[in-house]
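Note that this complex is displayed minus one protein chain, with the remaining chains in position.
Labels run A, B and C following the written order; every chain starts at residue 1.
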């Protein structure tokens, strides 16, 4: 079985999640190649050594550039802070590596565009870690939509709300800083629901957004007793018109008290509807208007082997998938795309499209007006 | 016990619902007066006779004006088609009657304003039947908010989605006709969620709306094989800023396949959150951030005697309230307000405020721009 | 419309619930007769006067026997303490009245038998207030079963768990006293789920029970600081074999912390299944094995006008029914049965069957052995 040697940049929880997926994937989805944990980079050498040992990487370095150019590395996996993605990805592409990058791809649409163009010029495979699009539930929802079971899509309501910054005593951190994070909730969690909306409903045509920083200043960790102004949005709400004609409402927040993994959507079609909540990630609720008189109602589909990808995890229905299983499906997609020499999904181009929509959201909010998104 | 003599205009299902509430109210909420079913009016005399006999009214007439002016009628209850509300209410007010009117109060904000002013000039009690604001669950939510348990309100998401016109084969009817219905989904069901948002969060400051007629034409019942253009909205989506600072997203639809009584809301505060779905009208879901470590989560409160009004229906918790129980609470409010010589809630003035917001929604959608709502 | 004059014995919350239902029923279900609130009896004259005034009864008395024999009373409605049911019902039957009696019909199976025989000898209509069997959801479940949609019934799991005596500091009261209450949780709430099991699945053939008094003594309200031994069960658990072949498991408790209206059941058939929870009394969850591949799942049916009785309350689906609506359906059954000169359901005979099963449960628990229930 063909080996693919991984160079991981970053030693945090996302690097761990990727590593779990690399290790497990070949047993879940055999035949696509064996990831070899070749090298791990972290700017701090001690941390690099510790993480490499802990996660099982053969080598480590405190110089990500040497990793990106290491001839023994086939895939550069970027799990570093967001503001470093661009430089690292461009270097890896230049070195001819396949690139697996966490979202957000970049801090601005322009940067994302540059990266997407570089990827296409390099002719390698890229994949951006949007996680939830790899939930087999999302594939099932897509299958239901594509089959026409709910008719034409009329309306989409999506949210990605969490509460990780709801507590005003949480100090100012990189997530609040424009230079390091780009947008706030919009970039951090909103990117997920935007990408999901595109995956399920298609391109956006225009939107009108309202952004808000709810907690305008936070304790400055650098100066005891001082406060520091938050530089990006705590929540974003926007109306959408999709290119296909459907209307939509999207919300995202990092101060939504009570919501832990609040990626949800409800899709209304002309002949049915679908409701989903990532906090119950192995369930899809489906309504179809063709049921017998007095027997119509939302039905709860538990993921099972009759649905996409699930059978690779368990032959029995209802046994449940978890967050890390999504990353296994994601790594499967990466390896399959590389093996087949095709673009992976979602790739840098798709991440660029998402970034363009995030730019449009910010522009619309500034202008307090509807803006076109060019409909891709 | 003081008797209050009812004159009901209209013999349809809403007249029936009011009548059930008139009959049951004194046993549920003793001491506020006894409704006497004095008279029923319907333009069709046969129908008037049948309905009066069926529902238990002493007299009937085919002339609503005679009812409005009948000295034996204390309260005129208007359950007629929407476009007749204004003329009837003005006549009843002129005759010095208390007026209980179904929503929407009128087809336009201007008409609603005229009615509200006439009501205030007449010095009688008016009440508009918004139903769901009288669910004890709504009173409980208001109590939770007012107590500060969830802190300051940060965000409101509300929907009132139903699917009664989702089937494109349903012929054109009065609901689709501007002259008879005014707005579409916005007026029919949207009015409920707007009024609920005002009740729970407070006045609106500005909004930006998107309206859409999804099924643009329907079979014309008057001309076999012909189609007739639908004249108002099938769905409305809008962003809101409340005067108190909270942001909001509101949706309403009459083509939301699968949704039968889709009045829902989720209110995020700075220290907690509340979620509600009218399809489970006896439950309120509450999250508060003060729970012990590892023990936080949405809790499901089943309505019980510790909550507002419920104990009048049952001394035991969790036994459940129904749609008609809301109307009993509504009639209780009407009778209490009359007995106390105070405005009822929601009265014509409140209905005018709702109508102003509906006007603003339509204006915003036409202009494709944010509009101010004057913040009352 | 034919009037039926009611004589109510009892002024507590159940008398109130019946009165609400008497008042509302004719508007909900027209044409079956008009209940006239003729007379109310309570052993305490002041209480009788107050309650009659509050609830709207024309006359009152402190002598239930005079009510039972009053020529102006057509229906004797017994909402008194359980241990008085027998004497009152026998007197009313002897006077030739129709009898509407709250459950439990009597404290023992023998007493219930005597009452059922007296009722049949008297040739009048009797009805016992089992409440939940009159939930339109139960009628819908019965309809689904009878139609064969879930095939043959294989298994029944039923509970009626509440927590009204879970707090050990609640003093000893009549519910804990054998002479006044008969069985404990078994009689108080267990009777409901037993009757529901019979209604939905059919006669019991044999059972094996485990009874337990969890809180064995409680503060004696008569002697400060003293405790008094509880005389009946706090919980009952039993295995059942139904005459039709299905197996079953039934639980009932009055110390089930957290459960407020815990009447639930799950019925497994050879080709489908049904799940119900009275705390969500307007929903029925249905699974049928004939769904398309990958599209099977429990569906949530919201009660609507396509289902039994619901349309009388509301023409629109999902609007919700409440506890008191069940009593309206119950009064409808009483009036319809009287009008048609037929037995009502559930009548004294059915209540006797339930009492026989409760006797069998207690016998089985004493003997720690399976016992036959004679399969009626």
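In this text, a contact is a pair of C-beta atoms (placed from the backbone, for glycine too) under 8 Å apart; a residue touches a chain by one contact, two chains touch by 3 or more.
Quantities reported herein were computed from a predicted structural model and do not represent experimental measurements.
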Absent-chain contact - pick from C:238, C:313 or C:352: C:238
Hidden partner chain, touching residue among C:155, C:228 or C:363: C:155
Omitted-chain contact residue, chosen from C:144, C:200, C:256 or C:281: C:256
For subunit C, residues in touch with the removed chain: 150-151, 154-155, 157, 159, 161, 166-168, 208, 210, 212, 214, 235, 237-239, 241, 247-249, 251, 253, 255-259, 268-273, 287, 289, 296, 298, 368-370
Positions on subunit B where the hidden chain makes contact: 140, 149, 286, 291, 293-302, 304, 306-307
Positions on subunit A contacted by the hidden chain, ascending: 1, 13, 16-17, 19-20, 23-24, 26-28, 30-31, 34, 53-56, 162, 164, 260-261, 278-283, 302, 304, 313-325
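Note that only the chains that are shown with their structure count from here on.
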Chain whose Cα centroid lies nearest the overall Cα centroid: B
Furthest chain, CA centroid comparison against subunit B: A
Distance from the mean Cα position of subunit C to that of subunit B, given in whole angstrom: 35
Subunit A-subunit C separation of Cα centroids, rounded to whole Å: 54
Residues of subunit B touching at least two other chains: none
